[in-house]
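Heads up, one of the protein chains got dropped from this complex, but the rest are sitting where they should.
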Amino acid sequence: MVYEALDFYDIDSQLTEEELMVRDMVRDWVEEEVLPKIEEACSEGVFPDEWRVSLGEMGVLGAPLEGYGCPGLSYTAYGVICRELERGDSGLRSFASVQGSLAMYPIWDFGSEEQKQKYLPKMATGELIGCFGLTEPDYGSNPGDMVTRAEDKGDHYLLNGAKMWITNGTTSDLAVVWAKLEGVIRGFIVETGDEGYSAPEMKGKHSLKASVTSELVFQDCKIPKDRILPGVKGLKGPFSCLNNARFGISWGALGAAQACFHSAKEYALSRIQFDQPIASYQLVQNKLSWMLREITKGQLLALELARKKDNGSWIPEHISLAKMNNVDIALDIARMARDIHGANGILDEYCIMRHMANLESVKTYEGTHDIHNLILGRHITGIQSFTRSL
Amino acid sequence: MEITIIAETQGNQLHAVTRQLVGAASSLGVSPTILCAGGVGADEASGISGVGKVLSVNGDCFSTFDGGAWATAFDAAAGEGVIMGAATAQGRDVVSRIAARRNIPVVQDVVTLSDGLNMTHPIYSGKAMQDVTISGSCGITLRANTFSPAGDGGSAESATVQQSGDVKIAVKEAIAKASERLDVSDADIIISGGRGMGNPENFDKLYSIAEGVGAAVGASRAAVDAWDPIPHSMQVGQTGKTVNPSLYIAVGISGAIQHLAGMRTSKYIVAINKDPEAPIFKVADYGIVSTWEEALPILASEIAKLQ
Partner (left out) sequence: MVEIAVLLKQVPDTNAKIAVVGGRVDESAVTSWVTSPYDEYALEAALQLVEAGGGSITAITLGPMRADKVLKDAAALGVTKLVRIWNDEWLDLDSNQVQSVLAEAIKESGADLVFCGKQSADRNQGSTGPGVAEILGAACVVEVSDFNAAEQFYLRPAASGSEKVTVNYPAVITFTKTESELRRPNVRGIMMSKKAQINLVSSDAGASQVTFKGHTSPAEKPPGKTFEGSDSVPEVVGLLRDEAKVL
């Protein structure tokens, strides 16, 4: 079945020639190299290493960053890349988000010149893989209370604590870890092989199965003094990273939604019940038209947000709205698509159930759906409702 | 109008399509001249009904195929008017070069031809047809098996001319037809087996038919899942390959919706299945309700007759 991306308002006609070429490059790669292997990758619970190599060769890692071997594309192009990757699988987009927005970005924005030169060129080519350690077993939506801490030991720092739900953790060459130094949140670069550092993989996921998820454990982990990110203090550091990653998700979720819509439409047209294609029945048309409506609205939201990112007129709340909305509708579309597929919808013959299970994670990570609602609530009322203690 | 036919040969004989070219010329009321490269097939050609004249074009160049050299030789031997060939790799090459030499247009792969000259040829791989008219001289190649062949009973005059051209292509090594198995994504004819084949060894029957017609062998997911010797690369369907051949023959495949998703856009579908209620018959252009054990031997021998 040839993939036709739903683009009801011809939104891609707003893209530049360069952005369209990037779109086609990633779309073709996903079509030819990812989709034929994704089910196997999921059932084996691995992220195929050849995908890392290809992403590096295509040059899409750290897409909107400039200099140090990074591509320097627009945020719109970055959004398009995320959309096309996530049309393949949310785990694939997660890999790229974590590498680009969560590991490369903080080094690029807050790192020393030496750190940038040492890590960024090799991260852009995929030779080095990074991960991002913020969430802890007991501190998810509330990262400010994290317990991982760093101590200044004169000629080195000593890290202690644990991080959880870390994408790419086990397979990473370096981790950007947020820890409290004298009570202030700071970023540190921990390299695989550093004494006292381990990253065991978390098993048993029913979601993002083709993505590696890990714990990061620091037991008297000793790192050199030049591994602290000098340019940022406090939650602003990790939140800057998350803004970029959430932006990518707002586009990526649409890719998953488009894939589900495409499959549902094709299925509805070919599945015969009561002597007619089920696409001819009003209840099915109602579902398809709802999907089209929500995807189109999501696309307009994502495009306008990308323009704001590119011209600098964005605020974090804009990103919260788009991330929350687009993941939410993508998940509903996946569930509705499963419904249209009937029993066939649970089979690995179709992308539906995989996207649905993935999107359950996407709804929760990078700021849960509800936290984004509260961010908007605070924006509207001026009253924060995250915590009772003020 | 004058028509000169470039004889298509196979080994030391005329290829069957040559008679179809004569038939097409005859239908326009023309007695064509046939040019035979190096005299190959000249005797047979003069016996074809409706042929006006046979010219054996003898020259050094005819030992190796070089479209440029051959076109030079044929151009010197052929008359004015229409240069006609078969729409094969060599036919298209030679006829387009003669046309370019003469500064006249060429239309390839013609499937209907009538006085005028009005002709039709497929475009977009047959998704549309193009009608054109040429009133002057031109080159034309005809698609094989679309025009009625001329019969025997002719007694055309036969002559020989010496013409050659500069050969610029050298054959370094001839390679025998590889018996390697075609991939379903590349094949124009696909024969697929399902779990109804009983066991993977029975796929050999499909391979032997496939080899004869240059087809690839495919499989349904049920067969791929059930039998290790049937690799995933053969799978046609939702999670396998999506194929679009001219002819798809489904053997012992019931036609689950996931299989249909991968092959329903095939131009023609033949289904062989013992269950008359199998959904595959709903998409088949030609359905045969039979066990494969009975149908395949007959299919093999009937296809062999066509070759």
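Should a chain be cited, it is by its letter among A and B, assigned in written order, with residues numbered from 1 in that chain.
As a working rule, contacts are C-beta pairs under 8 Å (C-beta built on N, C-alpha and C of every residue); 3 or more make two chains touch, one makes a residue touch a chain.
It should be emphasised that the depicted structure is a prediction, and the values quoted were computed from it without experimental measurement.
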Option touching the unshown chain, where B:S49, B:T146, B:N202 or B:S233 are the choices: B:T146
Among B:D131, B:D152 or B:D228, residue touching the chain not depicted: B:D131
Of B:A99, B:L113, B:A216 or B:I230, the residue in touch with the unshown chain: B:A99
Hidden partner chain, residues of subunit B it touches: 10-11, 65-68, 71, 89-90, 92-94, 96-97, 99-101, 103-109, 118, 120-136, 138, 145-146, 168-178, 186, 189, 213, 246-247, 267-268, 270, 276, 281-291, 294-295, 298-299, 302-303, 306
Residues of subunit A in contact with the chain not shown: 2, 17-18, 21-22, 25, 28-29, 57-60, 63, 71-73
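Here is the rule we go by: only the chains that are shown with their structure count from here on.
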Interface residues, subunit A side, partner subunit B - complex: 1-2, 39, 266-267, 270-272, 344, 347-350
Complex contact set, residues of subunit B against subunit A: 221, 237-239, 242, 257-258, 260-261, 264, 282
